[in-house]
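And now, chain A:
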Amino acid sequence: MAEYKRSTMIADSPSGYCPGCLHSLATRLISDVIDELGQGDNSLNVISVGCSALNLLYWSGDYLGVAHGRAPASATGIKRTNPERLVFTYQGDGDLAAIGLAEIMSAANRGENFTVIFANNQTYGMTGGQMAPTTLIGQKTTTTIYGRDPATTGYPMKMCEILSTLEAPAYIARFALNNPKGVRDARAGIKKAFEAQLAGKGFTFVELLTNCPTNWHMTPLQTLDYMNTNTIPYFKPGVYRDRTSEEAGA
Partner candidate 1 sequence: MGEKRFMKGNEAIAEAAVRAGCRFFAGYPITPQNEIPEYLSWRLPEVGGSYVQGESEIASVNMVYGAAAMGTRSMTSSSGPGISLKAEGISYLAAAMLPALIVNISRGGPGLGSIQPAQSDYLQATKALGHGGFHAMVFAPASAQEAVDVVYEAWDYAERDRNPVLVLMDGCLGNIMEEVELPPMREFTDEDIPEWSLSRRNGRDYQGNITPIYTEPILEGLNAMAGEMYKAWEEDDVKVEEFLVEDAEYVVVAYGIAARVAKEAVMELRDKGFKVGLIRPITLYPFPKKSIHDLDYSRVKGIIDVEMTIPAQMHDDIAQQVMERCPIFEYGRSGGCLLDDEGVYEAIYDIVTGGGADNG
Partner candidate 2 sequence: MKQTFVFSGSGGQGIMSAGITLAQTAIAMGRHATYLPEYGPEQRGGSAKCTVVISDDPIVSPLPRRCDILITMNELSYRKFEEDLKPDGVLLANSCLVKSAEPRDDITLISAAVDDIALEVGNPKTANVILLGILIGATDVVRLDVFEESLKVKFGAKSPEVLAMNLDALSKGYALGQQYK
């Protein structure tokens, strides 16, 4: 039976994430996989802007804080000059799917050999719960107080599906963190992405469906149910691209 212990990648200090927030779990999964792969010293976390930036306070490995939406660009500069490093970005939905859309599409299209972990909680958490590009139709936010209306705000963007239109990416997958199987699959997916990167297979993308009890105005348990009823039917978990077993550069 596996021993449950603190990951070496996370500092021994209280988390600043809200109670019940799945960012904590996502961070934990990433750090566990890094430990398992023995990549602690070699890893480099490119920390974006939003609640994801709280990792600046806890992450024990090398990290670079970057500008809002530009993590895939900065990671490109890192990985091109230091290809031996395990480089990953951790980005929220506003960061990746709104302000950083050009950067994520272009880095994926170039097949940059790093990993993007995309935390999709359908809202701007740190700024107080505004509408995100992934906010569901009808979902209430501080800038869609009657619920998101597609007539004026369009539809939630499915990043896995959008990125799957590109030739270059080696691995694209989406997992939901609101249930034990989803958590296990997510851990395996992150590991697969990191291993593929270390083998030089190219761009890897892992979307994690997360929650925001504070801004969804729900208890943590209610958010997990909401995800089952609303989020998962729209953002379908699954592996959208897997060329990790192919020869590098194929």
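Throughout what follows, a residue touches a chain if its C-beta (ideal position, glycine included) is under 8 Å from a C-beta of that chain, and two chains touch if they have at least 3 such contacts; residues count from 1.
Regarding selection, all candidates are chains of the complex that A comes from, given by their letters.
Worth saying up front: this structure is predicted, and the values here are computed from it rather than measured.
Within this complex, chain A is touched by candidate 1 out of 1 or 2.
For chain A in complex with candidate 1, the touching residues are 41-42, 44, 46-47, 53, 56, 59-67, 70, 73-78, 80-82, 85, 102-103, 105-106, 110.
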